[in-house]
Every structure is written in structure tokens, then in C-alpha cells.
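The complex is shown incomplete by one protein chain, all other protein chains being positioned as in the whole.
Up next is chain A:
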Amino acid sequence: MTKVSMTVNGTPMSGDVEGRTLLVSFLRDQQGLTGTHVGCDTSQCGACVVHVDGKAVKACTMLALEAEGAEVATIEGQAAADGTLNAIQAAFQEHHGLQCGFCTPGMVMSAAALLKDNPKPSEGEIRHYLEGNLCRCTGYHNIVKAIMAASGQDVSAIAAE
């Protein structure tokens, strides 16, 4: 076992892990941060997307020890301390961007990464950016709409389908 330390949502966290321990296992099983989901476990679905040093990564395809010293952000750190949803989360709620909710943590984290680099993405850019995030409920329309809305753009032109 090796000790790994990182900052998660602004809080220093550490634990003893094996070489093979995945970042997502460290977050979920050791730190109890179960908001990050494991969907496919094969880096296809994106339910496990978190940010490592500001970049979206699939936490099921990164070793915990690779995140030594990193700043990690997960879905648990997105809302304010009093539970007030951030703009992306609120838009997902407002525009029905989720149904079962399983993919939502990854969708929100990917959306946050997108909007950081591209504050006013077009509909096409959003769809392209979400290539690595699968949703089996919504058909994506309302997710795209929610992200457009969260970026402060008019979504009335996007048909409700």
C-alpha cells in the first residue's frame, strides 16, 4: 500500500491505496464520495468524469496514484455549501436534462469543463463535446438545452423533443 494525497473539492484527502486502485475507487470507496458513478468501467460512458487539475478525465481509467498532489473536483463540490445548485445543475433541473440521473454527474462535470474553455458553445459544439458521455434516457436534447441555458444563451429555438 502507498499513501496518496490530493485535494478534493478544496479539502485535502489522503489514504492508503494499492498500485491498481482507480481514482474512482479512491473517491467512492475510501472517501465516500459516491456521486461519481461507475457506469461501464471501460471509459466509454463518462458517468465517472471528474476534473483533475482542471481537466475532465474518466476516473475509472486513471490510477489513484496518478492523482498524487492533484486538485480534484467532483460533482459533490458543484453546489454551494448550503445546497444551492450551480448554474449547470439548476439548468439540468429546469430543462429536464435528466431522467434516471445515473449519467448526470458525468454530464455536469463535462459541461463544466466545456463552459470553462468555451463559455458560449453552439449546439453543435455541445453535442460534439459530449461524445464521451452516454445517456440512455433523455436522448440528449434536454441535456444540450440545459447546457445552452447554463451558458446564458437563448434556448427557445431548440425544439422540445
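Note that a contact is a pair of C-beta atoms (placed from the backbone, for glycine too) under 8 Å apart; a residue touches a chain by one contact, two chains touch by 3 or more; residues count from 1.
The definition used in the following text is that contacts and distances are computed from a predicted model.
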item	value
"Chemotaxis protein CheA", "Carbon-monoxide dehydrogenase medium subunit", "Tripartite tricarboxylate transporter family receptor" or "Response regulator" - which is the UniProt name of the missing chain	"Carbon-monoxide dehydrogenase medium subunit"
From A:M6, A:L33, A:A56 or A:V108, residue that would touch the chain that is not displayed	A:A56
Touch list for chain A against the chain that is not drawn	2, 18-20, 22, 41-43, 46, 49, 52, 55-58, 61-63, 65-66, 68, 110, 113-114, 129, 131-133
